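Here the complex is missing a single protein chain, while all its other protein chains stay put.
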Amino acid sequence: MVERRPVGFGDPDGTPVPEPATGGMAGGTYALDDEAVARLVPERSKRGHKGSFGKLLVIAGSLDYAGAAFLVCRAAGRAGAGLVTLAVPESLQPLFAAKVIEATTMALPEDDVEEVDPEPALAKILDHDHDALVIGPGLRPSLATADLLRLLLTTSDEPPEGWSDETQTGEGPQPRTADGSPVVLDAEALRTLASADAWWTRVGRRCVLTPHAGEFARLRAGSGHDPADDGDLNADDEARARAAAAAAGEWQQVVVLKGARTVIAAPDGNLAVAPFENPAMASGGTGDVLSGTIGALLAQGLDAFDAACLGVYLHGLAGDAVRERVGDAGLLAGDLPDALPIGRRRLARLAERQRTGRRLGFGASREADRDGDDEGGSDADPAGGAADGDAGGAS
Amino acid sequence: MVERRPVGFGDPDGTPVPEPATGGMAGGTYALDDEAVARLVPERSKRGHKGSFGKLLVIAGSLDYAGAAFLVCRAAGRAGAGLVTLAVPESLQPLFAAKVIEATTMALPEDDVEEVDPEPALAKILDHDHDALVIGPGLRPSLATADLLRLLLTTSDEPPEGWSDETQTGEGPQPRTADGSPVVLDAEALRTLASADAWWTRVGRRCVLTPHAGEFARLRAGSGHDPADDGDLNADDEARARAAAAAAGEWQQVVVLKGARTVIAAPDGNLAVAPFENPAMASGGTGDVLSGTIGALLAQGLDAFDAACLGVYLHGLAGDAVRERVGDAGLLAGDLPDALPIGRRRLARLAERQRTGRRLGFGASREADRDGDDEGGSDADPAGGAADGDAGGAS
Amino acid sequence: MVERRPVGFGDPDGTPVPEPATGGMAGGTYALDDEAVARLVPERSKRGHKGSFGKLLVIAGSLDYAGAAFLVCRAAGRAGAGLVTLAVPESLQPLFAAKVIEATTMALPEDDVEEVDPEPALAKILDHDHDALVIGPGLRPSLATADLLRLLLTTSDEPPEGWSDETQTGEGPQPRTADGSPVVLDAEALRTLASADAWWTRVGRRCVLTPHAGEFARLRAGSGHDPADDGDLNADDEARARAAAAAAGEWQQVVVLKGARTVIAAPDGNLAVAPFENPAMASGGTGDVLSGTIGALLAQGLDAFDAACLGVYLHGLAGDAVRERVGDAGLLAGDLPDALPIGRRRLARLAERQRTGRRLGFGASREADRDGDDEGGSDADPAGGAADGDAGGAS
Partner (left out) sequence: MVERRPVGFGDPDGTPVPEPATGGMAGGTYALDDEAVARLVPERSKRGHKGSFGKLLVIAGSLDYAGAAFLVCRAAGRAGAGLVTLAVPESLQPLFAAKVIEATTMALPEDDVEEVDPEPALAKILDHDHDALVIGPGLRPSLATADLLRLLLTTSDEPPEGWSDETQTGEGPQPRTADGSPVVLDAEALRTLASADAWWTRVGRRCVLTPHAGEFARLRAGSGHDPADDGDLNADDEARARAAAAAAGEWQQVVVLKGARTVIAAPDGNLAVAPFENPAMASGGTGDVLSGTIGALLAQGLDAFDAACLGVYLHGLAGDAVRERVGDAGLLAGDLPDALPIGRRRLARLAERQRTGRRLGFGASREADRDGDDEGGSDADPAGGAADGDAGGAS
């Protein structure tokens, strides 16, 4: 869990985070920075095997949006998932098998018109061993996709006719699957939810929803709210925080409202705000990288809010590292995955110093990030982790 | 708009730009250099999203010339477009879906012999949300392509039988589409125009034509001029400028006459000459990179002449950066896109100093390009931007 | 052959290797380090041609696990094989032909349902000129695959009905092929063996088996042992060494038990333990890189135990080099092949110094690794090879 720190403290670039409205939020609001986020980086056993670090199943990609699936998978691998599997309609498997290297692919059964056949596809997905799911990036709108999503997310063994079958929801969530693995919902999955009746009353899995402002507005409209009441979700940070918090509370899921200063809201009222404002990131495919990153962290065992916070932060660090190289324009989403591990390594080192510092009685924030021979030493250094420059050295 | 400066002033490599003939030109002739071009770099809002930075639709590529489409799309992304979509005949979509990452693909309907079916293809294109178009690189000659181009460029809702239906042109241009988004015409699109009757009387969109000398000569011949009257369009800079200006005036479109010292001519008589003479750029596919670059700048909101000037200049800087690494021979067009952002970043920094200088009352041209800790400071430095060496540091 | 050195001597990172149980082992147990392994690096004739350095045939990959085949082939090339050929079912050849560059591909005949047809596939494989084989990475489970494996490994010209036809095994191994080239068995090949009756009594080729702990347990169960009796094969180094040694003795093949501190066991009781514990390597596809590396070394003429020891060591050095760049998480298997040659070069230089030192009467372990102008000189240097830092400089 992100350690509680008041807004405005330790924001890396010195810009104060705006005070969000607190009405309706049970928890606190926190500015993400290196120190807060470092605590979330999962320790990695020296003797772990690929199963130890999480298996992610990705349902993404189509002929129109093939690159999205590639970006999710590559980001997930760079974010530390042990195994990544990409599930695609059977007829597209050769295309995606040619496109990926480390990820494996899985064919979802199709009907006669090369649409996924929801019921057998569900059976195959449930039969697959995985710790987390990413659903949505690069899927094409279709009834079949919507059906498969409904089957995957809803909770009854008897697939209901619609999303809001009151007789069944009255019985409360009944996880359909044994594992009930958590899921990142992005892009087409969000558009599907936006047109489903009261979907949030039926979903039995822990979810992280990652809408940008436009997708968020559609979801809010689908929940019976006038998006105009939420204010300017691109420019007004207070409005963004308030709306994300309200949605997370209503839907009882973690909501990541993407954009400049991305907001992460939890159902319990916790709210985090990322410091990144990077125009180079306003480029097609960067959201796919984010969903893969969060999915990989879910697969590594983080809870939904923590995975979202750490994922957003690593994604932002990667973007800053690439921007350092290319400037404010011309970043391609494919640049980001390879930049992810550097940020994680930096945060992992900071976390190690925090642990060492606590044991020694030093304040963690006073220790240095040293990359040399004396790494791991406990000597204090006035340069805090937030000023550390090595995020720019992406391989 | 490029700021007016007399020819011969500020040419980066010290070679005087030849004085073009001025007969027939209403405007002035300008040598492109860092300072003139920096003013054109669009500012990039820190809070922009991918929609803010332009959506480009690319109609390019075929089985014979598949790489051309890839190069256009990658260049457009590196030149800062927010979203790039590649439209290809339906049967080729799997091939191109496998080839691109960040760009999305769109299938154009085909007839029985796997040629694009012009009318439904047009409908699909017009239904797509985009801010600019690139048409032509890597298309194969075909009647279907020619028909689709005519439909896209002409102005009536009733498709005319030919390009020069006088009864309709008498009514003046009637933009066919609501947006009338601007378009870069290259390669096969230019060859199609060269054999169309008086196409320039029917085109309702703002266009940038990017012919090399051979394509230009065909276009001139198609306009009823004897190319021989234009002089030596490869070697004679005066002839190049004169001919480009005459063509831009007649066609009422921006003309980019490619080659050593590329000329950009506007319908209003404005004329710009780029300083680049780089034999390494005489290599297949470099023109595709240029059309993608200009298209991305159109999508970002620049007007046609400015997009052409800045695009030609960024493309030239990228070429110089690669030449710095590989020498006069052996550049591959695929090297160029990744080198584009570095030049843009340098120009954006210069523009920032120009703005700061104006505010402070210093002459912008006396300020230094400093990449270090003191970046953005207002201290003067005698080394002008044009001597800045970091264009060679392409990632 | 690995030079005999007692456990605990020269372990690069100073951690003592646990004393394995010696019961049942005829030979010694050795900790792999730079000096022990350098002796195994094959000298490379300045005038060798591509045939001199070994031809490797790889039977790997499927639609679900396409990347595995790519990783095996690329690793084999980077490990110095002269020629690498990838054999795949005929219907998948176009996919793999698009994926590889330096490797060639070979189509294995299929039956009506696109399964490999074992008998004609065998004929084609035996007709191919190769010095070693890798079988298994990325194959899908199927009866056809199992049949083909049985045909390739068993020893009679009359293909037996089952793996353990006692009348035939009574006559001892009769190599089925003229070359009897050695083979690396990994992944699906191991799962096939695990369910075959007494396969080890029928196999006529020299094999290197490369199971991880789970695959090893299944193989042991298939040999009539209760895996529980082997102890904790992930965490207990003594148990790992004991079990691998027992298996190698029973099966009369070299066994590589992968994981942290990989164990290599020979049928004659020799046992080696690698020093690497790298959590970044716990990522899908790293095992494919290992099998390709060992296969390439077999093709270069090393015997099975030496190829396994050197392959495990080069693979571990490559992993350490990548970890140096990316940290403990986020390594992708595709990072490893390009890092292989650097480690080999370092070991080859150390071997050269060892040879020079022996001729001059100096102790090899006291000589320096010098990469500069005076490389190859015989001057002594107190910095031993094990402390050499250039493994991190992967291209």
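Points to keep in mind about this one:
Chains here go by letter, A, B and C, matching the order in which they are written, and residues are numbered from 1 within each.
The rule is simple: contacts are C-beta pairs under 8 Å (C-beta built on N, C-alpha and C of every residue); 3 or more make two chains touch, one makes a residue touch a chain.
Just so it is clear, the structure is predicted and the values come from calculations on it, not from any experiment.
Although it is left out of the displayed model, the omitted chain contacts the following shown chains in the full complex: B, C. Take chain C: the residues that touch the chain left off the picture are 44-50, 52-53, 74, 77-84, 93-94, 97-98, 100-107, 340-342, 344-345, 348, 395.
Counting over the whole complex, chain B has residues 63-67, 70-71, 95, 98-99, 212-213, 234-235, 259-260, 277-279, 282-286, 325-334 touching the chain that is not drawn.
In the analysis below, only the chains that are shown with their structure count from here on.
Least-squares overlay of CA atoms from chain A onto chain C yields a rotation of 90° to the nearest 5.
Chain nearest the geometric middle of the protein is A, using mean C-alpha positions.
Residues of chain A found to touch two or more other chains are 98.
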